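With one protein chain removed, the remaining protein chains of the complex are shown where they sit.
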Amino acid sequence: MRKQTYIKTAAASLAAFGLLGAAPAFAAVDSETAYVLNTFSFLVNGALVMWMAAGFAMLESGLVRSKNTATICLKNIALYSIAGITFYLVGYNLMYLDVTGFIGSFSPFWSPDDAEALAGTFADGGYSASSDWFFQMVFVATAASIVSGALAERIKLWSFLGFVVLLTAIIYPIQGSWVWGGGWLAEMGFSDYAGSTLVHSVGGWAALSGAIILGARKGKYGTDGRVHPIPGANLPLATLGTFVLWLGWFGFNGGSVLALGSAASAIEMANVFANTNLAAAGGVVAAMILTQIMYKKVDLTMALNGAIAGLVSITAEPADPSMGMAILIGAVGGIIVVLAVPLLDKLKIDDVVGAIPAHLFAGIWGTIAVAISDAEASFVTQLIGIVAIGAFVLVLSTIFWFLLKVTIGIRVDEEEEVTGLDKAELGLEAYPEFGRGSQTL
Amino acid sequence: MRKQTYIKTAAASLAAFGLLGAAPAFAAVDSETAYVLNTFSFLVNGALVMWMAAGFAMLESGLVRSKNTATICLKNIALYSIAGITFYLVGYNLMYLDVTGFIGSFSPFWSPDDAEALAGTFADGGYSASSDWFFQMVFVATAASIVSGALAERIKLWSFLGFVVLLTAIIYPIQGSWVWGGGWLAEMGFSDYAGSTLVHSVGGWAALSGAIILGARKGKYGTDGRVHPIPGANLPLATLGTFVLWLGWFGFNGGSVLALGSAASAIEMANVFANTNLAAAGGVVAAMILTQIMYKKVDLTMALNGAIAGLVSITAEPADPSMGMAILIGAVGGIIVVLAVPLLDKLKIDDVVGAIPAHLFAGIWGTIAVAISDAEASFVTQLIGIVAIGAFVLVLSTIFWFLLKVTIGIRVDEEEEVTGLDKAELGLEAYPEFGRGSQTL
Partner (left out) sequence: MRKQTYIKTAAASLAAFGLLGAAPAFAAVDSETAYVLNTFSFLVNGALVMWMAAGFAMLESGLVRSKNTATICLKNIALYSIAGITFYLVGYNLMYLDVTGFIGSFSPFWSPDDAEALAGTFADGGYSASSDWFFQMVFVATAASIVSGALAERIKLWSFLGFVVLLTAIIYPIQGSWVWGGGWLAEMGFSDYAGSTLVHSVGGWAALSGAIILGARKGKYGTDGRVHPIPGANLPLATLGTFVLWLGWFGFNGGSVLALGSAASAIEMANVFANTNLAAAGGVVAAMILTQIMYKKVDLTMALNGAIAGLVSITAEPADPSMGMAILIGAVGGIIVVLAVPLLDKLKIDDVVGAIPAHLFAGIWGTIAVAISDAEASFVTQLIGIVAIGAFVLVLSTIFWFLLKVTIGIRVDEEEEVTGLDKAELGLEAYPEFGRGSQTL
């Protein structure tokens, strides 16, 4: 088939639907094929979400100083590993099995029910249990990735990983059960398609709590009240990380259709892909224009965070908005980031990579925006969900951070911070041959 | 199933087709399943093409000097964002809707006709309109990415982005309508499967026009007539970018089958994947051997551009050639790059990343090669298409570049070029801790 032929097909297709009105006779997807397609969607889209772990690793590697780069790399691969294991041990059951009201089942260990495989049968509209586990698991990891960037350059490695265990085993699954597990917020009608609140704001709240308790990096906020920018060591890596996140987000939002076994679900997934892309584009362009106006220069890191904020903003409802609306929703996300970064600095909350503006603030915006684009969603219910989950995560995170602080401690000592975490905690350097970053900054 | 069992299945399969002659009875793909598969192919392959935007960003980041690296990163994420928005605003309609002769519809804004979703019906052989939009949109972005590399290190940020708007909103869609929109070149029988001419040469012509009008980078061509090579700052990133492009090209060419709803389309897609891979391999090996013979050394950047040239060469017809022919088509592309890079230098056309040889020259070769591998294609018609599109893009690009030059200007001033665009235009450094690139070069 050649490209030039397809427009005629499209035209015929449009004619058949839009104009003639009468639906053509058609043969429906059979139940086993639907099962295969649903399952394959979870696997392909889930693999794209797993790839976001690499995106966060590169974004954060590029935005920290070279003396802390290897440590942030290690944290990212470790947190992704831990998230998978805790979600297997307790998280999945807490979030999805036998959810009644506020929490699921606390039976440890989870394994797919392979009755399907053994019996050679399957449900219409079903999917492999393992494929669902895989797709849900990569979402937990995303929430943890958000925290690592905000708290970089001064948190202890093992304390951070301890928090990851608590976040992925307890905090994330319990609040997740309230909505995606079918709990009380779902029953109220709270709507969060792929997790502006359930994933991104959760990571953002945990990061905010941690950033306040941990305190700012030495030298970030001068005694004279001035903010001293601490530039990242490797901006092409940060750019790469953002592109990886953008690509992975097609899986994040697209896979959240949770089906591919019908024309309706395929159409929905396609709308999600297009809207996700345009919201990110809107975030980039809005952030660039606003920084040009405000500062007479465009900042690369703001453009990157604009993309992420656009993606987070559309995540609560990527299927319903028109394409033009998706651009606007993303653009507001980009604007939020540009305005919120200096605001956090004013509050002396030191967020190394801008995770709190991009994931928490844009996540709140995106969750509210559902009430604009989706007639079934209620503004009040959306607010209740945002506040309830925010309060839950903030309180639990704060307790956990304090517990870690008073037991094993959460912050490296001042000398280690000056030397850099790579030498102090890992005994190596990320770029041993390039300049002498650890001495100049 | 274990791997060792499959060869028997394959043998049985071959026996059933090749030897027995008589076709086995079979059940055909039903129309809704075909619809889902066609749509999913656009989404998965389109996501791979989107990933090429990251590939260009990394390739170009690696091949510029460190003082211009953040700017090229910003240009790449910005151009991808702009391409999506302009294609939504006007491009898609200009290229595909109601094409009669030379141009489509100029009705602004485009949104998918969701009659399908609402009615729950769908055409046999159809696909979601949004999935097609997504797949076509990522191709526009590719054309713009090609330009950014060639003109790096001296073009003004906003002038470049202004050109991107014109390229993606006007130049690309209009010439695209001539072939893929079903316009006059399609009616003549011009054949360009996935865009050796429509995407890669278009980017190349626009880059050529820009490179001539913009002039060479300061110091590239000495007054003594000698060429001073300006090495890229980060060759592993350039290598990564090439691998990303290679991977993305499976989607670029494979998705251009435009269907996955039948065994015939799946077979075609598989042939496209295999040929695409082997053409790239042929380009690498040919470029390596030729540089070894000509210079007694192998140049990494030539090998990378050999891969890209091989990919561009097979893009005009990746389905029909045998595997051996695909290797040869790609190898010629690799040879073209090695010979054309010094030729451009002789003409003092400064193409920072080798985009013009790899995309324009190899694109012309690939489009001509269709007449060799595809009996239905005519050598004369292919030449008419190449010349018509080349002339159109060259004339329009030149007008646009001049308009930009006399209004907002297109080149940074000499001092800014010496300082580097990162400090001059963005006020930051891509690698603030690594060496002092901006002072040494």
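As written, the chain order gives the labels A and B, with residue 1 at the start of each chain.
Here, contacts are C-beta pairs under 8 Å (C-beta built on N, C-alpha and C of every residue); 3 or more make two chains touch, one makes a residue touch a chain.
For clarity, every value in this text was computed on a predicted model and none was experimentally measured.
The omitted chain makes contact with just one of the residues A:Y193, A:Y221 or A:W401: A:Y193. When the whole complex is considered, the residue among A:G215, A:P231, A:G324 or A:G435 that touches the unshown chain is A:G435. Counting over the whole complex, chain A has residues 30-33, 35-36, 39-40, 42-44, 46-47, 50-51, 53-54, 57-58, 61-62, 69-71, 73-74, 76-78, 80-82, 84-85, 88, 96, 99, 109-117, 119-134, 137, 157-158, 179-182, 186, 191-194, 234, 237, 240, 256-259, 265, 268, 425-435 touching the chain that is not drawn.
Residue positions on chain B in contact with the hidden chain: 1-10, 12-14, 16-18, 23-24, 26-30, 33, 37, 41, 44, 48, 65-66, 231-236, 239-240, 242-244, 246-247, 250, 254, 260-271, 273-274, 277-278, 280-282, 284-285, 288, 292, 297-301, 303-304, 307, 322-324, 327, 431, 434-437, 440-441, in rising order.
What we mean here is this: only the chains that are shown with their structure count from here on.
Averaged C-alpha coordinates put the centre of chain A at 30 Å from the centre of chain B.
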